[in-house]
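What you see is the complex with one protein chain gone and the rest in place.
For chain A:
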Amino acid sequence: SHAAIKIQPMRQFFSSGHTNNWAVLVCTSRFWFNYRHVANTLSVYRSVKRLGIPDSHIVLMLADDMACNHRNPKPATVFSHKNMELNVYGDDVEVDYRGYEVTVENFLRVLTGRLPPSTPRSKRLLSDDRSNILIYLTGHGGNGFLKFQDSEEISNVELADAFEQMWQKRRYNELLFIIDTCQGASMYERFYSPNLMALASSQVGEDSLSHQPDLAIGVHLMDRYTFYLLEFLEDIHPSSKANMNDLFKVCPKSQCVSTPGHRTDLFLRDPGSALITDFFGSVRKVEITMETINLTEPIHFVNEERQKETYSYVDQLPVSEIIHQKPKQKDWHPPDGFILGLWTLILLVFFKTYGMKHLKHIF
């Protein structure tokens, strides 16, 4: 007879509605003196991995390579505490977007999912409607924008639109947005999609300050907000019950000099009921398998002569698509000097018509 399934008491299920966790960690600055931004991102990456999110669910974007930078006196390391106490680079860092790949376009493509078909799985954000996503941005910012790579910027309107597109396609269950830049609170002002919670290291008009320089390395190692955030996260372990209200208290004005801000009006649950591990860790829900199927058939003998097809790694990827990719269509711009030539022509016509002495007729 068919055994009925006994559903285990569903205590774990109803505290939050998510079944998996993702993290998108972005460092947007390059150059050696922005060492602290890379260290910020790597320390959040470390904490998130320690609390259980696997590399396959983390999209790490670092705009510059500090560990192997020519100016790094200790190559293959990135330190977050002075006197080189803590190397956050480690042995198993998996950077998904590196160097010049970190652009506003790629960042928005990762969030909205509009990636070319040749993109491998590790570079995609494959979240579903039961995913909780943590997004951490750090770099140089201003009122309403965040600077990428020193040459372009993302505005708060574009970010809010990207989150709305994620919501429309149900790409997240709840989203925690943390930003550590100057005037960071301006970046979450324009959010309008549900289930978003945002934290920023400083208010509009304030600068986020860095924490401490290391005299041997010669640059500032971390930003204050992320430093105290890391200290807070070191006390969190996978079964911890700390909630978001504790996170809001991280780095008060006395320690941070700037005033950290947060926004919870779009979040449907009470922040006190949202655990830190709901976003920073990956605690799986588990059910005991109560029933099995009784299989009595003997195993078929698999024909050994069937040719074993072996695939090499490259065969799995659409190589022809990658190789024969058409170059991106650039927008047509008029040739350089065209506008200058146009002005010259117009001025020549006028001077010819009126003559220099008749300029007073025109003006």
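We adopt the following convention: contacts are C-beta pairs under 8 Å (C-beta built on N, C-alpha and C of every residue); 3 or more make two chains touch, one makes a residue touch a chain; residues count from 1.
As a working rule, contacts and distances are computed from a predicted model.
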item	value
UniProt protein name of the chain not shown, from "Phosphatidylinositol glycan anchor biosynthesis, class S", "DELLA protein", "Presenilin" or "DNA replication complex GINS protein SLD5"	"Phosphatidylinositol glycan anchor biosynthesis, class S"
Residue touching the undisplayed chain, where the options are A:65, A:101 or A:128	A:128
Among A:91, A:265 or A:291, residue touching the chain not depicted	A:291
Residue ranges of chain A at the interface with the undisplayed chain	1-2, 4-5, 7-10, 12-14, 17, 19-20, 52-56, 104-105, 108-109, 112-116, 120-122, 124, 126, 128-130, 155, 157-158, 161, 165, 168-170, 238-239, 282-302, 313, 316-318, 332, 339, 342-343, 346, 349-350, 353-354, 358, 361-363
